[in-house]
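Pasting in a structure now, in structure tokens, and then I'll have a few things to ask.
Note that this complex is displayed minus one protein chain, with the remaining chains in position.
Should a chain be cited, it is by its letter among A and B, assigned in written order, with residues numbered from 1 in that chain.
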Amino acid sequence: MTDALKRPPKKDPQKRTNSPTLPPYARSRKAIAFTLAAAEGRFALQVCAECEHVTYPAREVCPKCWSMELEWRDIPDGGKLISETTLRTSVNSYFRERMPWRIGTIQLDAGPTVLAHIHGDVGEFERVRMIARTDKSGQGVMLALPEKETPNMADDRQLRALTCNPKYRRALVTDGRTELGQRMVKALADAGATRIFVGIAEKWRPYEGSEALEAIPGVEIMPLDITDTISVNELAAEMGDKADILINTAEYVRPGSVMQRHGVTLARDEMETNYFGLMRLIQAFGPGMKARGADGDNSACAWVNLLSVYSLSNWPVYGTTSASQAAALSLSQCLRGEFAGSGVKVINVLFGPLEESWRQPLPPPKVTPQRLADTVIHALTQGIENVTLGPVAEDVVRRYKEDPFVLERELTQINQGM
Amino acid sequence: MVTAPASVPYERYSPEPAHWWLARVLSDLGKQSGLGADDVDGLCVSSFTLFPDTAAGLTQHFGLTPRWLDHVPTGGASGVITLRRAARAVQSGDASVVACISGDTNHVDSFRAMLTTFSRFSQDASYPYGSGGPNGSFSLMTSRYMDAYGVKREDFGKLCVAQRDNALKYPHAMMKKPLTLDEYMSARLIADPIVLYDCVMPCAGAEAYLVMREEDARAQNLPYAHILSTVERHNSYPDDPVQIRGGWALDKDEFWSMAGISPGDVDLLQTYDDYPVISAMQMEDLGFCEKGSVSEFIQSNTFTYDGTFPHNTSGGQLSVGQAGAAGGFLGLVEAIRQLTGGAEQNAVPDAQYAAVSGFGIINFDRGLCSGAAILGRT
Partner (left out) sequence: MNETNALQALAGALTSGSIVTVDLTHTLDPDFPVIVLPPEFGQCARFRVEEVSRYDERGPAWYWRNFTCSEHTGTHFDAPIHWISGKDLPDAAVDSIPADAFVRPVCVIDCSQESADDEDFLLTPEFIVAWEQTHGVIPEGSWVLMRTDWSKRSGAEYLNMRDDGAHTPGPTGDAVKLLVEERKIIGFGTETVGTDAGQATHLSPPYPAHYLLHGAGKYGLQCLANLDELPPTGAILVCPPLKIKNGSGSPLRVLALVDRSAA
């Protein structure tokens, strides 16, 4: 059974921080679809639309019927370990540093046999539950888990390498003034984060929930206003080397389309928080996190952006906010590119209308701040990079995947609330 | 019909490109046969590290004007498959003298680079899982094979030890230190259950031979061997969850009937041996013993050049080294040597028939290409 992870010791100031090394990242274009599914936490393989044959590795054509219609579909995640080995040498530096490394052949219930990483609690010839996740190189891989939950299961080193588990890690929550920020902090504490730095802007303004926030174990209130470059840089100088997880809870949301805006002052405020704020955070905290992607059990592991689902396609009712969120989404994609090779994941949570004051008039279904906080913890513990939360967001993402241009038409037609 | 076995002494690492190794073996082939660029009208090449060139570019490089050209990408099966292609070309009159050359270089770090880009399936579905290269795939096959057929590590050890004994008599072998079964059994694990002595050492080297009509060989005063039978097969048994049999099992009846002899008539066997599990599989699937009985077969035979079942008489890749695609030629070139009086200290006495088999291209979880040939002394 997996040994419980021990709290990492304080850093030895005389020891060099390991540079991140990577598992192999090269993939064919077809296999990128597997990586996408892994980033979404789905276990999907190609299925032939004509003969239903499930095929692996990724192909261009069905090897049974030569149909070109291979679709990536979620498939049953059950299987059986039929052969295994423990690698003790590797030509790749990432694995070489982590030897011995157990891998095995899994006969999937869905048909194909696959090569996979194996959780330490999986016994010889046992049944397994498969997951697909992105690895430190950002590409999709498979891991065979024990069929049933085991003690300390999340602490398995192969699983932990694919996830961003907050246990024994230190997190920065950029805005603790809101209910969302406060629920996020509490959820992190419950998930085992050892220190939670909480950004509070404009301490000269009181805020609701401050006493309860300060009472959460491990919380350290820090001055942080992401619209202020100096403030962001000062905080990064103070604790940037301890940001294992960064969760950007700051957002600026106001209803209104472009013509309802009357000038650009509000729109500029939206950009200052949603776009430039994110940029300031990336410039101040990004390089340090990127360098600490392999810094032991509490390595830097995740950057979490919370974005309105209308960052994908503009909803004119919140038109200029949507635009600033779109800018933030684009920046998060750039960040994903910049973090590639660092082992730090960029987790984007796209959510539907949140139960908070600036979206108060919107009809249900809405997402509560608690639900959003819980979802972030789930994404971290599971290592999922792309998350869609709430019925509205799920609906928008589904339409977006079907055809982003049709979605644009749907969101901008008459009677869309304008 | 097949003649002039040439082997360039291997080097662990070489700064030279594959072109140098292929050129060197061609040069040796010329010296050995007395034939030159004007005589050779067919060229067949096998190499992994020749990029950006192929056989076509080499014709100009080597001053050849062949009327038949082929480039065989089947790795460990390339010796047999090259032979098959060249013999058909000569038989049908498309060429008179075909130079079959293979070789690869091994720069420091080039093995890692080759694994990284070996094939799309290995890149997508195997290399990301520990980057063990063929070690990982073969350990999973070995583990499954041992479980399925009751094969023991001692069985593999016996093959490895015998090959090392053979290598001690073969001048070009890289491994010159004797190996005992005890050493094998207590060797360092590489990927369970595979140990250090189950693995080949990547190196640089080249192997070659000529294919021509019998009368042309005689006119040139070249000792030669006959080709009695060849088969090849690719992606056999794709639905086996783990590879525990190869394409030979599909083709063995045709193989023996074409040769007109039976397994018992064979005096020496050259298997493709990047891991001993695959040698054992070839012994079964080519019919030298029943499927599932290879443990007993190994324990009841001896495998040195002077043993009851001479096998990989030069030491095989396990002891000579694996020079990329030339590893697929090693056994064939050794078999020609044995049948044409070229073998020296490790000569199999009175060898009449040699079986050669090949196995190559670990594309994802298994080897795709298999082939086999029977050669006979004239």
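Here is the rule we use: contacts are C-beta pairs under 8 Å (C-beta built on N, C-alpha and C of every residue); 3 or more make two chains touch, one makes a residue touch a chain.
Small disclaimer: the values here were computed from a predicted structure and weren't measured.
Enquirer: Wait, the hidden chain, what does it touch out of the ones we have here?
Expert: A
Enquirer: Tell me which of A:Glu147, A:Asp190, A:Asp269 or A:Glu356 is the one touching the absent chain.
Expert: Checking each option in A:Glu147, A:Asp190, A:Asp269 or A:Glu356, the one touching the absent chain turns out to be A:Asp269.
Enquirer: Specify the residue from the set A:Asn18, A:Ser93, A:Thr150 or A:Thr229 that touches the hidden chain.
Expert: A:Thr229
Enquirer: Considering the whole complex, not just the chains shown, which residues of chain A touch the missing one?
Expert: 202-206, 223, 225, 227-231, 265-266, 269
Throughout what follows, only the chains that are shown with their structure count from here on.
Enquirer: Roughly how many whole angstrom separate the Cα centroids of chain A and chain B?
Expert: Roughly 49 Å, centre to centre.
Enquirer: Would you mind writing out the residues of chain A in touch with chain B in their complex?
Expert: Within the complex, chain A touches chain B at residues 23-24, 26-28, 30-31, 34, 56-58, 63, 82-92, 94-95, 101, 103-105, 107, 113-117, 135, 137, 139, 141.
Enquirer: Enumerate the contact residues on chain B facing chain A in the complex.
Expert: Residues 111-112, 115-117, 120-121, 123-133, 135-137, 139-141, 143-144, 147, 188-194, 238, 241-242, 364-365 of chain B touch chain A in their complex.
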